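Heads up, the thing below is written out as structure tokens.
Note that one protein chain of the assembly has been removed; the remaining protein chains are unaltered in position.
A and B label the chains in the order they appear, each numbered from 1.
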Amino acid sequence: MLFAVASLAVAVSMLFALIRALAGPSVFDRILAVNMFGTKTVLLIAIAGFFMGRPEFLDIALAYALINFIGTIAVMKFFRYRTLGLPRGGEDLGDL
Amino acid sequence: MGELSPLGLLRDGLAWVLVLGGSGFMLVGGLGVLRMPDFYTRQHAAGITDTSAAALILFALLLFAPDFLVAAKLVLILMFLLLTSPTASHALAQAAVASGVVPLADDWRTGENREAGRESAKDAGAGSGPASGERQ
Partner (left out) sequence: MHDHIILRVITKLLMPFIFLFALYVQFHGDYGPGGGFQAGVIFATGLILYALIFGLRSAKKVTPPRVLRVQLALGVLLYAGVGVVGIMSGAEYLNYDVLAEDAHSGQHLGILLVELGVGLTVSAAMTLIFFLFAGQEQ
């Protein structure tokens, strides 16, 4: 019951984030919504692990949190500088 | 969850308080992301769900951790979320400012509307927009 309430709230919030990601309007709104969706996914995986009595799901949640952060940083860097590695203008010090 | 020991009841009550608080923050934040008028206010709403709601729900899960390893992983996830979400928000807001997303709110120093000020600056032909001006 407890976990059901929590996962329902997370799922509704994910739905809102998904609508925002589809609606836009700017690219930053979409990145924001996708980042939020990823954080909710981490919570949902953790809750589902406790719900099913398999706490080893937390490993997956941890990996997901990691990938979510790095994905957000990478997408943001790409949209701001149009490249992932070299800084704009080709100087020696790097980036972001 | 059903046992009637005082400690179990205390744990259940505390978990319900935390989960209801977290779910409330979660729904309010989700609604805010959907309904707020511009990017920066939406980011505020998303920040609520990323920190407050996530922390409360993870604390509720922590009360049900069966052994030490699970509790340590939950604390690690919590630490990770609390470090990375504000960092991502900060970087995202900075990228938005640098690429010229204008806040809807009035400027707190002058009290004038930023959108209007930007339009008049563009009309006057001020060369560098916010996108190119920030990094030099």
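Quick note on the criterion: a residue touches a chain if its C-beta (ideal position, glycine included) is under 8 Å from a C-beta of that chain, and two chains touch if they have at least 3 such contacts.
Since we're looking at a predicted model, the values are computed, not measured.
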Where chain A meets the left-out chain, the residues are 56-57, 59-60, 62-63, 66-67, 70, 73-74, 77, 82-87, 92-96
Where chain B meets the chain that is not shown, the residues are 76, 80, 83-84, 87, 90-91, 94, 135
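Operating definition for what follows: only the chains that are shown with their structure count from here on.
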CA centroids of chain A and chain B: separation to the nearest Å works out as 12
Within the complex, chain A is touched by chain B residues 1, 12, 15-16, 19-20, 22-24, 26-27, 29-31, 33-34, 39, 42-43, 46, 49-50, 53-54, 57-58, 60-61, 64-66, 70, 73-74, 76-77, 80-81, 84-85, 87-88, 91-92, 95-96, 98-99, 101
Residue set of chain A touching chain B in the complex reads 1-2, 5-6, 8-10, 12-17, 19-20, 26, 28-29, 31-33, 35-36, 39-40, 42-43, 46-47, 50, 55, 58-59, 61-62, 65-66, 68-69, 72-73, 76, 79-80, 96
